[in-house]
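Can you keep this structure in mind? I'll have questions shortly.
The other protein chains are all here in position, but one chain of the complex has been omitted.
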Amino acid sequence: MNTREFDVIILGGGITGAGTQRDCAMRGLRTLLIERSDIATGATGRNHGLLHSGARYAVNDPESAAECIRENLILRRIASHCVEETDGLFITLPEDDLAYQQTFTDACRAAGIGAEIIDPDLARRLEPSVNPALTGAVRVPDGSVDPFRLCAANMLDAKLRGGQVRLHTEVTGFIREADAIVGVHTRNRQTGACEDFFAPVVVNACGIWGQHIAALAGVGINMYPAKGALLIFAHRINRMVINRCRKPSNADILVPGDTVCVIGTTSTRIPFEECDHVAVTPEEVTLLVTEGALLAPALSSTRILRAYAGVRPLVSSDDDPTGRNISRGIVCLDHESRDGLKGFVTITGGKLMTYRLMAEIATDAVCRKLGVERACETATTPLPGSEERSYEAVARKIWEAPSMAQKAAAARMGTGVSRIRSGKRSDEALICECEEVSVGEINSAIDHLEVSTLTDLRRRTRVGMGTCQGEFCACRAAGLLARAHGCVEREREDLSDFLQERWKGNFPIGWGDTLREAEYTQWVYKHVLGL
Amino acid sequence: MKLQEYTVSKHNFEECMKCTVCTVYCPVLQVNPLYPGPKQAGPDGERLRLKDPFFFNYALKYCLNCKRCEVACPSGVGIADLIQASRIKYDRTRPKLRDRILASTDLMGSFSRPFAPVVNAVTGLGVTKTALDATLKIDHRRSFPKYSGRGFESWLRKRAEEQAAFPEQVAYYHGCYVNYNNPALGKDLVKVLNALGVGVQLLEKEKCCGIAMITNGMSETATRHAKHNVEIIRKAVAGKGLTVVTTSSSCTLTLRDEYPKLLGVDNADVRESVLMAVRYVFERLEAGATLRFKPGFHKKVAYHVPCHMERLGWGVFSERLLRMIPGVEFTLLDSACCGIAGTYGFKKENYEASQAIGAPLFEQIRSVDPEVVACDCETCKWQIEMSTGYRVENPISILAEAIEI
Partner (left out) sequence: MRFDTVIIGGGLAGLVAGISLQKEGRSTAIVSAGQNALHFFSGSFESLEEAPQRLSELFGEAGIRLHYCSGIRLMPLGTFRPAALSLEDVSLFETPGFARKALIVNFAGYHDFFTSFLAEGLEKAGIACRIQALDLPELERIQASPSEMRSVQIARTMDRIWEKVVREVGALLGDEDTVILPQVFGLRDITVPGRIRQAMPARVVFVGTLPPSVPGIRTQALLKRRYEVLGGTYLSGDEVLEADLEDGTVQSVATRNLGTHRLLAEDFILASGGYFSKGLRSNPFRIWEPVFGLDVDFAGDRTAWYDPAFAADQPYMAYGVKTDASLHPLLDGMPVKNLYAVGSVLGATRPEFGSGAGLAVRSAFRAVDAILKEEAL
């Protein structure tokens, strides 16, 4: 299977790229996905993880809102192991205009979003963490979605359908024949190995970095990088998503996801060159916590686990040379018709929520170019892992009396828990105790999910995402990776990189228990283990 | 809103640094691999349970609630509280008949006491033990606490007038054990306090503190008891200005700490007035009161700090009292669980574990070879006596024996 020729090469391992590869693979194409880092490292992995109902866009962007609710309902069906059906509240606080509630619900209904005005008392009962001062509440079908899991499941499905994946591989240039792109030059960033791959169509699904990739291909796209900062809290304080019922603003969404909850976001235009080095400022932290505490006062007394920032891949409209007219919708550019460059398609804009639709649009464009006629089935075919409706059902089917760790594995992997090698006791040993990740789950990720670093492993399994931020599990997992890859020297470096990456998210909120944990981690690695 | 507010988490379990020190000191982990351990069952599990009660693990029932994890925790996390609270919140299995019987120490007591000689004889019989083992899963190797024919309450009630004559007064929460099994301890306390010029009153109809109900899944009954007990303690404290003294470390911990933390029964106004008698006596002596000791008294005493005394942090009072008795040759035993943990060790499924937990303590006692082991907990007494053959007495009883009136 060491072919270098494919029907389509997809650049970018975010959710759009992974979704596009899956769709292409499902339509019978031979696919290759190339990602310069790991899957879900860009905007895909750096957002709230909100399964939008679309309500947030209903007033200002009814078209996006309608897209959202359609995709929302689809994801519940095809990605059940990545989705939590929590529902959401849009709350009105005393300082907000209650009249907006009606405008909001009307717009929601017009977009097809089930929005129901409920009594504030009921809201307080449904969601005990909500600011009790609320004067109004609307219930909407929001939820949460794990973007890492979703991305991995798309990639896995593409692989199961014959797709190939090259992670940590960057495109250094395009191979052209006359006015057509026919392939790419690549370089593996870990080994330094250079390889060429060929396909009649190349899809640019690189998000904000798509501007750079397009430039390599000699065409221009104007991206509009907007940084958004978010905070992760150390445990889940809310059951439902909590939003503010007003015009979208800073820090007005609190999303419960897995064992944590996330408040965000801010929005700051940044120069394109800064996209790779976004950092959260103390001012952003202050803003997020103070505004967040208005949604749920408990945030003001809950430990903060991490701060992180993403860059929204907004794209300037083609018809606006100033670059100020920003589209939040899906943008699919066929560079043949736009720029006279054959074999090159850019799919950008959009949102995590609409990735499947973006993939469908991009795949339609690819199929048109290749003359393939086959309908899209991604809206009805469950992703691997999502064949059951709930993790409870999965766990009960496999184990008579599942342990906490087995339940946690089922919640992460869905029906994929059957991929864990055996019922052997040695596979059940926990590597990560905070998130309850076992040896078996880690080995399964290494075997099936393209893991080459600890940080990759974290995105696949939640190793190191818990309260201790890798303090204990990182070196255990490094031992397993060293064994799997047979290279200790690389693993030693990887371990340092992982701890550095964890620290990057810790120091912006480095006080209280977070600072205690950081001090302890310093001891363990520097003085006890001798890293 | 000030940012200071979000500096220190109000969620105690978030102070867990995952350092695993609690697992070093958990006696159950050493012997029962089915127990997930205090860290997993406590702060780690809590994050998952907050996500979904589905993550509740029934293996949490193996927790002894000895609280040694809390004493060891460098971060001050109420680990055992978390575990017991989540059992109360999520455990939907109904307690077994056996557990209900073991937990209802007061009902057992009031039923057995009038027939004490018969009950003691019957529970001592091999055939009964075998039957209990087979039917109720109460381990046949266990010796049962003996029931006393005459309750302490009626004994003291008869002396109410005489006690009222003392210039100072305390109320005594004697607990089920003193009333039904060991009235002698209550009498010893009365002797010591009288020697200090303090008279002893009963509370207005005390009920079992409920500790065994909490660990056996009967938190509703326990809560009823808690409300009642706090009410009568309040009458004694606020109404009569009395201090309430106790002789059982487990009852004391329950009255002071488990009521508000696990059962949500507020006792803030009376908590500081509920004291172990050893502390009360020590403070009297520190304030200048004196006791006359028997000349020529000699006793080799090894003091075992019961788990709940360790959690209260008051072992120091028993130790100091015992050390100040002339003629006491004192050894402080290494602080370790004896394995019984209330009703835990009585259950057939826990017998082996229970004995294994206590083994190092028993070994140390044998090597010290004291005349008597001192200890503030009645269930430790049963366990140590049964397992080592050494006599175990409450420090108050040893003090009573040493003084002259």
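Order of writing sets the labels: A and B. Residues in every chain begin at 1.
Going forward, a contact is a pair of C-beta atoms (placed from the backbone, for glycine too) under 8 Å apart; a residue touches a chain by one contact, two chains touch by 3 or more.
Predicted model, so just to flag it, every value in this text is computed and none were measured.
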item: Touch with the omitted chain, as defined above, among B:Pro33, B:Pro53, B:Gly264 or B:Pro326; value: B:Pro33
item: Residue in contact with the excluded chain [from A:Thr135, A:Asn222, A:Thr381 or A:Ser496]; value: A:Ser496
item: Missing-chain contacts mapped onto chain A; value: 282, 285-286, 403, 405, 425-426, 428-431, 433, 438-439, 472, 475-476, 478-480, 482-483, 488-489, 491-492, 496, 499-500, 502-504, 507, 510-512, 515-516, 518-520, 522-524, 527-531
item: Absent chain, residues of chain B that touch it; value: 3-4, 7-8, 17, 19-21, 23-25, 29-30, 33-37, 39-40, 70-76, 272, 279, 283, 286, 310-314, 316, 319-320, 332, 334-335, 360
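Assume only the chains that are shown with their structure count from here on.
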item: CA centroid of chain A to CA centroid of chain B, Å; value: 52
item: Parts of chain B lying in touch with chain A, wherever the complex brings them together; value: 1, 3, 5-11, 13-20, 36, 39-40, 43-48, 50-52, 54-55, 57-59, 75
item: Residue numbers on chain A that touch chain B, as the complex places them; value: 234-237, 256, 258-259, 286, 289-290, 293, 299-304, 391-392, 401, 403-404, 407-408, 411, 433-434, 436, 466-468, 471-472, 511-513, 516-517, 520
